[in-house]
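Here is the structure we will look at, set down as structure tokens.
All protein chains but one are shown in place.
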Amino acid sequence: MSREELKQRLSEICPSVTFDETGEFLMAFFTPDVFLTQMKELRCATDLNFDYLFCMTAIDWKDNFTAVYHLSSTPFRHALVVKVKLTDKENPVLDSVAGIWKGANFLEREVYDLMGIRFNGHPDLRRLILEDDWIGHPLRKDYADENMIEL
Amino acid sequence: MLIEEDYITEEGDFVVNIGPQHPATHGVLHLKVWLDGETIKHIEPHIGYIHRSIEKMSESLSYRQFIYVTSRMDYLSAHINNQACALTVEKAMQIEVPQRAKVIRVLMAELNRLTSHMLWWGCTGLDLGAVSPFFFAFREREIINELMEDTCGARLTMNYMVPGGVMADLHPDFQRKVKEVIAQFKVNIHEYDQLLSDNVIFQERVKGVGYLSKEDAISFGCSGPTARGSGISCDIRKLYPYDGYENLKFDEIIEQGGDCWARYKVRIAEMHQSMSIIDQLIDNIPEGDFQAKTKAVLKLPKGEFYQRVETARGELGVFIVSEGGTTPYRIKYRSPNFSNLSALPTMAKGCKIGDLVAIMSTIDLVIPDVDR
Amino acid sequence: MFITEYFKTIFRSVKSLLTGMRLTGYYFTHPSKTLTQEYPDNRKELKLADRFRGEVVMPHTEANEHRCTGCQACELACPNGTIKIITKQEILPDGKKKKRLDTMIYNLSMCTFCNLCIVACPSDAITMSQDFEHSVLDRSKLRKILNKPDSKLMEGVE
Partner (left out) sequence: MTLLYSLSGLSYHIQSWLTRLLGNTMAVLVSEMVIVGLCLIGFLVLLSFTLGYMERRVAAFMQLRLGPNRVGPKGTLQIIADTIKLLFKEGLTPTNADKFMFNLAPYIMIITTMLVTAPLAFARNFQIWDLNIGVFYVSAVSSISVIGILMAGWSSNNKYSLLGAMRSGAQIVSYELSIGLSLISIVILTGSLRISDIVMSQQNGWWIFKGHLPALIAFVIFIVASTAEINRAPFDLAEAEQELTAGFHTEYAGMKFAMFLLSEYVNLFIVSALAATLFLGGWMPFHIGSWSGFNHVMDFIPSSLWFMGKTFFVIFIIMWFRWTFPRLRVDQLLNLEWKYLLPISMLNVLLMTLVALLGWHG
């Protein structure tokens, strides 16, 4: 599916979607409230079929957390970047997509561990990399640790 | 045979902690394994024992400096990791890489893939109890490592790729030595078959073990030989070519089996493909600069850049978010082993402990790559 | 037929096992194919690649001169803070004040041998040596001062 077709199709799924075309991939901004149903639609719609979640991460901006999902489709070879802005900096919460892509299970645990975004409906949301009693989320920009060395 | 209800874990189950120090986990991976006799009911991977926060570190390093850290992720394909970073910076800054540099990069990457697969082959034998393959695998690997030492100055963590090309020109002896080692390896790779591939015990150990269906492989985001063993076409070199892979003739190896044997065959065939790529390039290294002229201080434009390459283990993605400064605002490495490891519980369910070792070795886990 | 299949399996298996044993047997009877390098014994013949990155050194001429201007490019290029350069003010014969190298501290224990400092150096003052035997009994010995005592900047290097 070409980029224009993709844009049109996405607008059908989610009327409030906004696009950013500066990057290599088409970037679509979703809103957190109906995020899960839209992601399900992306995965399940036969003409979209985004079955391959190859990268998932989050960015700590000054006023929000942005969750970034890199999706592609193995039959159609089109790719899409879905972004969700979470404006609650204190307690960011997003719906989990672990039920849609199995690989999201680990990826979301990693994001929870290092960024502190809680995922609703995740089957097993624990810290993945750090110890269970670690305080803070290291990839946040305001994270401070007495052991950090300034080079 | 266990039925589905038997897989439910409960209090009082026989739980074995495999790792963090264990001969077969190739590093510090910790697997919590629920057992029923010898049969695996459930696996829970615990990772992070060598998490060095490379992503956080890279946020404070310049675009020239952050490349060297990635050698420490997947240390067996360090060149390819470095190449991914260099490519991302080049893509963002739109640096035109000289043709010679591209060819050198591909050559080095393929040699690196060969060494990585050789070590994998040795470790697979070692994990399944045959010690000798390990030493046979090191024979050619050692020569290639010395070759890397000649040109790059280091054997394992080379740091040879820089944004805009490579750090130094090829060693004058490079072509001759590569030809020699490839000719030698073409003869010796038959020993790999005699020692392991054709061995009936080995085949029994890997055939039908650790089945990963195509749907699961896609859903888990698997890549590299692990996914290609399940019948998915996912070779980045073919799908999204970089550094002149589009001009080369090679096959993407796909096996439909989905078991350890399929993954094994993919890797062995990939060695042959790598050799054929090297054969095509070694006599056709164009003359010219090995490095494009770049500024002393690199500044990426504001934006987000994603570059993926095919390492020996799968798709490595480098995702750079730039604010326009000299250091990245956020870097995410999409490491192949992380996704492949997340499929391990599915693959190993219902297998024996011995099979778990076989599965881990055919995924070719490199734990620093998982933890980053 | 089941029985023929049964015996065929046995035959094939035994054959594959014997193939493997022939290979190991071949190498057992050909000790000349051994690849072992007996390291401490072959120290004299051991020749490392000339680009091998052992450690950072600063070559000095016989007149105890080096090429380092103290520009700190290597310190900036180093990703791990391995190199620390302390400069001093030197008064040249014509009365001008000039920044000169006082000490170059190189912390081997933090070095990753990435070669970035060598690339960054504008005056080729530092190089990588082929020495790879770094083990010492005390960690403080890994902190090295690269410029020799009373060494001077070579004439003509700016």
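When the chains are written out, they are named A, B and C in that same order, and each has its own residue count from 1.
The criterion applied here is as follows: a residue touches a chain if its C-beta (ideal position, glycine included) is under 8 Å from a C-beta of that chain, and two chains touch if they have at least 3 such contacts.
It should be emphasised that the depicted structure is a prediction, and the values quoted were computed from it without experimental measurement.
Displayed chains that the missing chain touches over the full complex: B, C (touch as defined at the top).
Touching the chain that is not shown, out of B:Ala86, B:Leu195 or B:Ala217: B:Leu195 (per the contact rule at the top). Within the whole complex, the absent chain has one touching residue among B:Pro98, B:Gly125 or B:Pro328, and that is B:Gly125. Residues 14, 16, 22-24, 38, 125-132, 134-136, 139, 195-196, 199, 201-202, 204-205, 352-357 are the ones on subunit B that touch the missing chain. Mapped onto subunit C, contacts with the missing chain fall at residues 10, 17, 20-21, 23-25, 27-28, 31, 33-36, 38.
Just so we're on the same page, only the chains that are shown with their structure count from here on.
Averaged C-alpha coordinates put the centre of subunit A at 42 Å from the centre of subunit C. Residue positions of subunit C touching 2 or more other chains, listed in rising order: 79.
Of all residues in subunit A, those that touch two or more other chains are 151. Interface residues of subunit B, counted against subunit C in their complex, comprise 61, 64-66, 68-69, 132, 139, 142, 146, 149-154, 157, 159, 162, 167-168, 171, 191, 194-196, 198-201.
The part of subunit B that touches subunit A in the complex is made up of residues 47-48, 51, 53, 55-56, 60, 91, 216, 218-223, 232-234, 239, 303-306, 308, 315, 317, 319, 321, 329-330, 332, 334, 338-339, 341-343, 346, 371. Listed in rising order, the residues of subunit C touching subunit B in the complex are 12-13, 16-17, 19-20, 22-24, 35, 48-49, 51-53, 77, 79, 112-116, 119, 128.
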